[in-house]
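FYI, not all chains are in this one, though none of them got moved.
Here the chain labels run A, B and C in written order, and each chain numbers its own residues starting at 1.
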Amino acid sequence: MKSITVRTEVDVRFNEADPLGIVWHGHYIRYFEDGREAFGKKYGCSYLDFYKNGLVVPIVKVDCDYKKSLRYGDSLIVEATYTPSAAAKIVFHYHIYHAATNELVAKGSTTQVFLDKDNNMLQLATPPFFVEWQKRVMSKE
Amino acid sequence: MKSITVRTEVDVRFNEADPLGIVWHGHYIRYFEDGREAFGKKYGCSYLDFYKNGLVVPIVKVDCDYKKSLRYGDSLIVEATYTPSAAAKIVFHYHIYHAATNELVAKGSTTQVFLDKDNNMLQLATPPFFVEWQKRVMSKE
Amino acid sequence: MKSITVRTEVDVRFNEADPLGIVWHGHYIRYFEDGREAFGKKYGCSYLDFYKNGLVVPIVKVDCDYKKSLRYGDSLIVEATYTPSAAAKIVFHYHIYHAATNELVAKGSTTQVFLDKDNNMLQLATPPFFVEWQKRVMSKE
């Protein structure tokens, strides 16, 4: 199975830059989420889609490597890439680029697991909703 | 009925200061909440106390006047003052002081209303839980 | 002189909604800023434009009235309206609408003053850059 990537543009907000004039490192986690949300909206796997199917998909791992800095006034491109896996997990990789120069600013990843939304039980096998999603989305790409 | 005031100290976080080196104005709304929470913890009227009594108490109005600025490295004192009123509302006034100099940095207020947590219906009369709270707390002060 | 309005659309981010499922009231101050920034980008009066002209324009007053709530999954329209005034101040009024239903969700205002960026001195008269801006922008509208 191949991976799928969605690109989305985000403007740096004034309040996201710190006293050194650069975006505070913690906000990149939000940019990752902006990318993941844009992906979810396009491919029908947002938090709300999971929720309607009885699932919550909390983040269990995040990492980010910072290469360059972003400043107030900059725009950035988040590339969120879903790579299917056999494990009962959702893994995204992210690349953040400076929109004007295309320079790589940061990269990272997140891992999510599946919980039953009613009893918070971890799902050890990929739930039917997401197996279906994988078939439907992957066959189209 | 008199008013009651709770003072609480908060450190400015690095990520709360903006590229000009001063705390972004939107974060003061959070400092107000820090003050209101310290009040609620001390006097038994936090969001959780209301919730246990079937109520949610959303903010319907906020205002803030900024007099001085705060910088990373500063600590501030939030003074949250509850003034009882006959209307079915909770009104707090806030004064934020620079902890080191005691200078007034900002002042403002919030207004909250009472909603039934199950049907989101606005309560036109002050709910029994809060009438009791007023009697209990005000008689002690 | 007439007022000018810029409308901009913003998606509610997952992390902006609180445990009650609704957007935390403090985030509206950020939506106001999103509206003011969209205005500044369109009409050449963003923070960076002021800065290049030797000025910073801190917020000295903000207020917000909340009418309805916003939820994760919602989009909102911020309408930022600049109304010229004789005083050395910048006043914006904001209306936030639910994008899907057009219902008014909140309204408020901000007031900014002009400081010399080098010595932080308050400018008691409207600085030449902004007088020019007013002439240029207002004559076009």
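We adopt the following convention: a residue touches a chain if its C-beta (ideal position, glycine included) is under 8 Å from a C-beta of that chain, and two chains touch if they have at least 3 such contacts.
Treat the numbers as computed from the prediction; the structure is a model and nothing was measured.
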Message = Beyond the 3 chains sitting in the coordinates, how many copies does the whole assembly comprise in total?
response = 4
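Just so we're on the same page, only the chains that are shown with their structure count from here on.
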Task = Looking across all chain pairs, point out the one with the most C-beta pairs in contact.
result = B-C
Ask   = Do the two copies subunit B and subunit C share over half of their interface residue numbers, or under half; same or different?
value = same
Task = Indicate, using Cα centroids, the chain positioned nearest the centre of all protein chains shown.
result = C
Message = So, comparing C-alpha centroids, which chain is the farthest one from subunit A?
response = B
Query = What is the distance, in whole Å, between the centres of subunit A and subunit B, each centre taken as the mean of its C-alpha atoms?
reply = 35
Ask   = Between subunit B and subunit C, what's the gap in Å when you average each chain's C-alpha atoms?
value = 24
Query = For subunit A, which residues are shared contacts with two or more other chains?
reply = 14-15, 72
Query = Touching subunit B in the complex: which residues of subunit C?
reply = 20, 22, 25-26, 29-30, 33, 56, 58-66, 69
Key: Residues of subunit B touching subunit A in the complex   = 14-15, 17-21, 24, 26, 71-72
Query = Hey, which residues of subunit C end up touching subunit A in the complex?
reply = 11, 13-15, 30, 33-34, 37, 46-48, 72-73
